[in-house]
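To start, the structure under review is shown below, and the notes come after it.
Taken from a larger complex, these chains appear in their original positions, while the remainder are omitted.
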């Protein structure tokens, strides 16, 4: 390894580091703002509901939407984190793809309020369709991200095996498939569609088994 | 040490680093948003209260709740920071446990507004019970976090002594015990319950003595 190679490598390391730090910042803010949208009942609302605890319980759709979105963003962060462990350097295009991915993430708190506000209303179906569509777009963005980065091992680290690259491809079809199912179901029954998304988020968070072996 | 070992180590270092950075981001946002919920009196409110300073002073429950939550989140960060000095690497399960811990932290600003709004109202007891329950859950999450990480030294650094691991276990019973006491007391007297939490937060922040020796 020549001096020049070393410089190039250390420069690349710094490059990925700052992209990860920026992404971490955006994801951390988006995930924290979810709770910021939770409404504290006013004294009047508490009285009308027959007590503060009942008024709080009456906002259950907010908590459910909060929990679902928190888990989704957490899973997104875990996936983002894993991808960048396989990526050695970034280029202009990856920064833009990553930026569009982050754009979708920053829209999740908005979609979360939409679901929280409309889950028990006649318009629930529309709200959940928007939420599901955004989740689907995010899942597809991860596909685009990985296809760009892994194409001919463009931005992949030298010590990453081909099997590890293929494992990511395989794993990244679960999200799009699940969200497409949820989107179709939500057109018939809003609760069914949202239920699939919630189950998907919990399933992704469960202790890993096989995926641990491939070290994605 | 072979080349492969070195690579593995440096990869693990990066892993912990990004988890810490993401957690720092979430904790930093949650702690900063506390002050964002403080209300600036309107000109009408100032006049009604007989002056701006009196109107400000009238919001003392907000400042008390702000101070208490700021100290709690600060202590949480210090503890989180100490734990990660003992942890060498993360795995999928720890990322999820850490994520659930962060979920609880992002809910603290919400619980803080609840206490600030209801501390001088008849419903104070309910508000403080919710706040205390959340604090208790957070303290228990730290237990779960450490039990998972330290079990058979799963994720612990090689240079960490068994005594240091045990010291964390011992220290991590103070929080759950204190918050359980506060929760029980808050059912009888809201102020007593909140007083215990406030004292606990100040006590944790006081200059350390023995704990410094065990370097937790």
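Chains here go by letter, A and B, matching the order in which they are written, and residues are numbered from 1 within each.
The rule is simple: contacts are C-beta pairs under 8 Å (C-beta built on N, C-alpha and C of every residue); 3 or more make two chains touch, one makes a residue touch a chain.
Since the structure is predicted, the reported quantities are computational estimates derived from the model, not experimental observations.
Engineer: Quick one: 2 copies here, how many in the whole complex?
Structural biologist: Spelled out: 2 chains shown, and the full complex contains 4 copies.
Note that in this section only the chains that are shown with their structure count from here on.
Engineer: Taking only the C-alpha atoms, how many degrees of rotation bring chain A onto chain B, rounded to the nearest 5?
Structural biologist: Superposing chain A on chain B takes a rotation of 90 degrees, nearest 5.
Engineer: Quick one: chain A and chain B, Cα centre-to-centre, how many Å?
Structural biologist: 25
Engineer: Where on chain A does chain B make contact in their complex?
Structural biologist: Where chain A meets chain B, its residues are 20-21, 24-25, 27-29, 31-36, 38, 40, 42-43, 46, 51-53, 56, 67, 70-71, 74, 77-78, 81, 84-85, 159, 205, 207-208, 211-212.
Engineer: Which bits of chain B are touching chain A when the two form their complex?
Structural biologist: 7, 11, 14-15, 18-19, 21-22, 25-26, 28-30, 33, 91-93, 95-96, 99, 102-103, 106-107, 109-110, 113-114, 117-118, 121, 123, 126-127, 130
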